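Only one protein chain is missing; all other protein chains are in place.
Chain naming follows the written order as A and B, and within any one chain the residues start at number 1.
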Amino acid sequence: MPEKILALVLMSVISASLLAGCFDAREIDDEVYAISVGVDKGSEGRLRLTIQYPTYTGPGGADSAGGASGNENKKAQSNSLVHTIEAPTMLEAIDMLNTSISRRVSLMHAKWVIFSEEYAREDIAGHIAGLERYNETRPSMSIVVVRGSAEEFIEANESSIGGSLSKSIELLLTQSKFTSLFPMVEFMDFHTAMISSYKCPIALYGGINDFDFENNTTKLDGRKGIIPGETPRSSVSKRELSGMAVFHTGRMIGYLDAYETAAYLMIKGKYRSGMMSVPDKSFSDKNIIFDVHKSRPTKIKAYFKDGKPVIDVTVGLEAEIYAIQSDVKYEKLELTYELEDQIKSFLLDSIKHTIKKSQKELEADIFGFGENMAGNFFTIEEWEAFNWLSQYPDVIINPSLNLKIRRTGTIFQSYEKIDRKEGDKD
Amino acid sequence: MNSEGKIGVFEAISFVSVITVNKIFFTSVGSIISQTGTAAWYTTLISCVVTVVVFMLVYMLLKRFPGKDLAAIFEIVAGRFIGKLLILAISAYCVFNAGSTLREFVEMIKVYNLPYTPTSLIISLFLVASLIISRYGFQAIARLCAICFIPSMAGLVFILLLSANRFNFNLLNPIGGHGLEKTIMFGLSRSSAYNEFLLLAFTVNALEGHRDYKKAALTSILISGVVFSISLLCYLSIYGYTSGSESISGVFELSRSIYFNRYVQRLESVFLFIWVISSVITTTASYYISMLLYCKTFRIKDHLPILLPFAILVYIVAILPQSMQEVTQKNITFLRQYSLYIMYLIPAAILLLAFITRKKGDIADA
Partner (left out) sequence: MGKKASSKSIFSWLIYKDPSTSANNADGAAYSGGGGKTGRDSGSGGKTGRDKADSAKANHVNKAGYSSGETTKQSKYKKTKAYHQLGKNLSYIENAFNHPDNKDIVIRRLCIGDGVNAFIFYLDGMSDRNTINQSILRPLLDKSKYNDLGGKNLFDYIYDSVIETHQIEKADTHEKAINDVLTGNTALCIDGYPNYILCETKGFDKRNVDKPQVEGVVKGPQEAYNENLRTNITLVRRILKNKELTTEFFKLGERNNEQIAVLYLKDLANPSLVAEVKRRIRGLVTDLIMSDGVLEHFIEDNPNSIFPTIISTERPDRTVAHLTDGKVAILADGSPFALIVPVTVFDFLNTPEDTTLRWQFGTFLRFVRLFAVFVASLLPGLYVALTTFHREMIPTDLLIAIAQAKENVPFPTLAEVILMELSFELIREAGIRIPGIIGNTIGIIGALILGQAAVQADLVSPVLIIIVAFTGLGNFAIPDFNLAFSMRIMRMIYIFSGAFLGFFGISLALIIMLTFGVSQESFGVPLFSQLAPTTRKSSDLLVRLPIWKQELRPDYADPLDERRQPEISRKWILSNRYRSNKTGGNQK
């Protein structure tokens, strides 16, 4: 008998709840998925939020409805929409967007959040904390600071190769693996660093390129790197990434340009690979081109010497010669050693410069040396009383570089060219 | 009460391990890190060692009375009235434990997955599952554990492995946390978090003798300790002590942040399965043991009639707290840090009493 009563209760609970409806169920096409989210400073102290999401007029819907509409048109570029709105805060802005967008805007699939530099230089800590708390956003999205306006940046973000917007963004972000001219930064890292006592947060640095070669004043000699938006180039999409933005907690205080970022990645031991042209010692107009990549993890030793914190950094890299423009036979062992020293000093200069910049100009431990320094303390209280982040500018940092030229590409010894008369083409 | 059935050592190990380790999915990780900082990963080992010591006491008590479970021993040693009172107290504690665990789970699933589903509905459905499982008795629960143990552990290991590329063991510096004293004190009181082996002491007759109980309980306490420690270690080495203490569910946050490549990310929903299943088992175990103790006190033969009343009790405990903060700061803190005064001190006192009064079990009973 109790069994029957029990069954009755169970059934009524279940059926009642079924009748009440599915509270959190939402169909896929009831939502639009903002892929990019941009934040600008709006007028009247408001915040200007821009979102970009893919539309659903793809192969499934449009084809069956429109029939033979021809696939060669530029539908690929028109299958995303950009909306901009001004509101007091980010999440409220998302809500307000739904007064005009017919589907609920979801941040589940946001791939990057873009802040304008103007806004980032004020303080974005509140927004970051808000996004961390919000259950829809994914911790693996990227944080980008853009020179100029985030709205323009998003408008310039088109998927020109294939139809998929999200793919174009995700693959763009992973190009860091090949160029090492900008880092990979995830939201989670940013947030962790933001409230950390060890290090300062960094973000991607982006810009909008106006494709104007004539007025482009960027000089590429030496290791003076590019800042985003100034790459002398012309293409479909105007947005570009290069270098990184440096923060003190939630406030942007400066940036590293593309080459400095490469040095930063080397110190972090995250330099996956990248081409590098080094001027030939014997011919000032000729270059030697290397592919440099990480050979072993960076070794960091942190200790106190005479009461002053000292950090020894040993970066391990290896290089492969891809091109020798002069006819010097650098493949010969003695010459290779020479060349190695040359590259080493070239890269070490760059590393030293970057460290110096971080200490003197930015005053921010972007490398996370604090994590190693903390090993000299026993309790968190002592460590926090030491206040590493304010000590950082005065820390003695001794970088050293361990670099080996391992291979010489597909040519293992170049053929000595016969001297020709002037006028012959090289 | 139906007989508790018969279970083997593996089932017993998985029973205790599943319901102990289940805490790792909840606020425990955050709160332990906020209290002990970078020392969290070995703080839990201290708790584990303390628990082993307490276990040896309980085992001594059991050994004195062969063939008897803990509830029966209470009655023998402390006399019928006080013994029954103590058992009822523990039964009430189990109800409280079940309700609080349930509410903690519900709050978290509301945060992460079902924000608009009413709390009462989630609690009710959860209890329906618990009720159905309890109906089949302890043996079914233990077998369920035996099946779910390996997958849930594998899931946990999987989460940790997938986030292995983020490990940065420098984040464990400074090694001392908030100081040794604080670490040890916290480790001592936190040993309450391992008290689930006591639940098995009440159903020890389902096992083949007390020796098996010892084997099962020790193994599972060690397993839980190792799992806790490793999980905390991995979690700390990704988030550090600062943001590590923020998250509502450390391990779940870890699974959220998995980024393997652009196809494999945001996998947390897969882990929802092990998360839900181990939570159901945990709540059910507590709920069932509370009924078992109640039945033992009043010599009730069948637990079917009290299934529903006890479910309603658990429901009330679960629905009572006003908010998430109340659950985590009152109920859970009590369970993890102060419940040892009930769960550890009572058996210890009983043992003492048994020594003083020289009460001993009948060997022929075995």
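Here is the rule we use: a residue touches a chain if its C-beta (ideal position, glycine included) is under 8 Å from a C-beta of that chain, and two chains touch if they have at least 3 such contacts.
All values reported here derive from a predicted model rather than from experimental measurement.
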item	value
From B:Thr44, B:Ser100 or B:Thr117, residue that would touch the chain that is not displayed	B:Thr117
Absent-chain interface as seen on chain A, which is shown	3, 17-18, 22, 24-29, 31, 33, 35, 54, 56-61, 64-65, 106, 108-109, 111, 136, 138, 164, 166-167, 170
Chain not shown, touching residues in chain B	3, 5-8, 10-11, 109, 113-114, 117, 122, 125-126, 128-129, 132-133, 136-137, 139-140, 142-144, 146-148, 208, 262-263, 266-270, 272-273, 276-277, 280-281
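Note that in this section only the chains that are shown with their structure count from here on.
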item	value
Interchain centroid distance [CA atoms averaged], chain A/chain B, Å	42
Chain B to chain A touching residues, read off their complex	37-38, 111-118, 121, 124-125, 128, 131-132, 135, 168, 170-171, 173-179, 239-243, 246, 253, 256-259, 262, 265-266, 304-305, 307-308
In the complex with chain B, residue positions of chain A that touch it	2-3, 5-6, 9-10, 13-14, 17, 20, 23-24, 108, 132, 135, 138-140, 167, 170-171, 174, 186, 188, 191-192, 195-198, 368, 371-383
